[in-house]
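Missing here is one protein chain; the remaining ones are kept as they sit in the complex.
Labels A and B are assigned to the chains in the order they are written; within every chain, residues are numbered from 1.
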Amino acid sequence: MDNRALFGMYFPGNSLIHRLDPRLKMVACFWFVVLVFFAHGWASNLLLIVLLLAVIRLSRVVFAKYWAGVRGLMGVILFTALIQALFSSGGTVYWQWGIMAVTSAGLVQAVLLMLRFFLIITGSTVITVTTTPLELADAIAALLKPLKVLHLPVNQLAMMLSIALRFVPTIMNEVTMIMNAQRARGVDFNSGSLLKRAKHLVPVLIPLFVAAFKRAEELAVAMEARGYDPNQPRTKYRQLHWQRRDSLALAVLVFVTLAFIGLRIWE
Amino acid sequence: MISVEKLTFTYPHQEAALFEDLSLTIPDHQWVAIVGRNGSGKSTLARLIAGLLPTPAGTITVNGLPVDEDHLAALHQQLGFVFQNPDNQFVGATVADDVAFGLENRRVAPQKMPTIIERALAQVRMTPFKAARPEELSGGQKQRVALAGALALKPAVLILDEATSMLDPQGRGEVLSQLASLRQQGELTIISITHDPAEVALADQVIVLDQGQVRRQDSPERVLTDVALVEAVGLVQPFALRLKAALQAQGVAVPATITTEGELVQWLNQQLNTRG
Partner (left out) sequence: MVEPAVEYAGLGFAYGADRWALRELSTTIPAGQLTALIGHTGSGKSTLMELTDGLLLPTSGTVTVFGQQITAATKKKELAPLRKKVGFVFQFPEHQLFADSVLADVMFGPQNLGANPTSAKEAATAALTRLGLPAALFDRSPFELSGGQQRRVALAGVLAMNPQLLILDEPTAGLDPTGQAELLSLITELKAQGLTIIMITHQMEQVARLADTVRVLDGGQLVFAGTPADLFAQPDLLAAHHLTPPAAVTFAKQLDWAAADPQPLTAATLAAQLAKQLKGGTGNG
């Protein structure tokens, strides 16, 4: 299993969006979500749609990748939109049955809600398809740094995150191996009642936990032998370098935000 | 020099002491193999020397440095450690990141790291795999990365705790030839804990541990030719010595002075040429 394919999302490439600083991408994504929540009118939403489409175009990632992100949550989106449509009031009433009513305001609300979902999901997908998990971990570690003043164990958290990422493929292999071994001993993971299936997990989970504890212990000793001390400062091999393109992208983001505020006042 | 003096050690929650009054010295710039059955305490001894287990103060010194709580940081500067399981000591996301891990702990300036990493990887011939992720590497390659991680820190002492036991013969061969060339450079003290006769044969000295005591500290030739000792501590003899024993059992009078493969080949060829 490929570490970069964690969550099956990363789409290898060398586009402008791929090359942007992961810290910037994370902050921008967060900011985009904030803007989505403040967008109420058609004009401000249209601005965000245009921005997102431009970024998607620049990322040179096949659209199917983005669609896959939305499709997974389609059920939730439609259900929420339906509730919104049936239980809102205001405007012209088209249909009514008990407490349920389809109104013009409700329909507008439902459409806006769906749009919001699409924007937020697709906006976050931009990050996961253009950034490797390793870069994301680096970005998270860097962005957490200011929290040190609150005496949060920022360095330890960053180390935990990077070790977790490192061992995901190893543990996935282990799961496959243990499941195969138990299948060879006659376990059928795909049949039987829910209770029976749950019981079948025992011969997988116990060896997995035993292995995980052993691994953790050995890893801790190995890290200590290599001079790791969680309470000491460390230097960092992997450096994130802020480039001119990152400053430009930031400028674009500021400009879009100003335009957004302008539209909101006008709306 | 590493010296262990009257070491007594008992694992927590265990009654019997693993070591009682154990004393030994490991000279500088030598390759010393430590052998013994499972449970003879050889891995524990390595961990005690590296300060990875709590030690009674004043019993172990590494190059004059006492192994205790206060000197751990300085001690880890001196020591490189390669463990048995290739996966459970690979910390970094890629080969380069893993070699960098020790450098980061020692607060080496980031701009100095690439050169050091390049050099360490070249030393173990892993340069082409610099950006590879651990799951793309074989066990032998991961152990070579672990070796590079240790060498990058320029240790005085390198400890290998059954570092080749989980590898296939090819991987084992790669790691052993790496160690042999390191020994050639003559700056390192190498301590290798092992069951592998080929690894024992490469060493300058062998320490045989048995029930928490040093049963023998001698040259590999003398240890490996002592059949009773070899069997008692769960080793096997290297091929040439097994062949020699088999020949003697068949009534061929191989001189006792012959202990290596080269010597045996030479002697046999002489015999074949004169008699054939």
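General observations
Convention: a contact is a pair of C-beta atoms (placed from the backbone, for glycine too) under 8 Å apart; a residue touches a chain by one contact, two chains touch by 3 or more.
For clarity, every value in this text was computed on a predicted model and none was experimentally measured.
Across A:98, A:186 or A:233, the residue that sits in touch with the chain not pictured is A:186. Contact with the undisplayed chain is limited, among A:114, A:178 or A:252, to A:178.
Interface residues of chain B facing the missing partner chain: 37-38, 138, 165-166, 168-170, 173, 195, 234-236, 239-240, 242-243, 246-247, 249-252, 261, 265, 268-269, 271-273, 275-276. For chain A, the list of residues touching the undisplayed chain reads 174, 177-178, 180-188, 190, 202-203, 206-207, 210-211.
Methods note: only the chains that are shown with their structure count from here on.
By the touch criterion stated above, chain A contacts chain B in their complex at residues 1-3, 134, 162-163, 165-166, 169-170, 173, 214-215, 218-219, 221-229, 232-239. In the complex of the two chains, the chain B residues touching chain A come out as 47, 50, 52, 73, 76-77, 79, 81, 83, 85, 87-94, 96-97, 100-110, 113, 117, 133-135, 149-150, 153.
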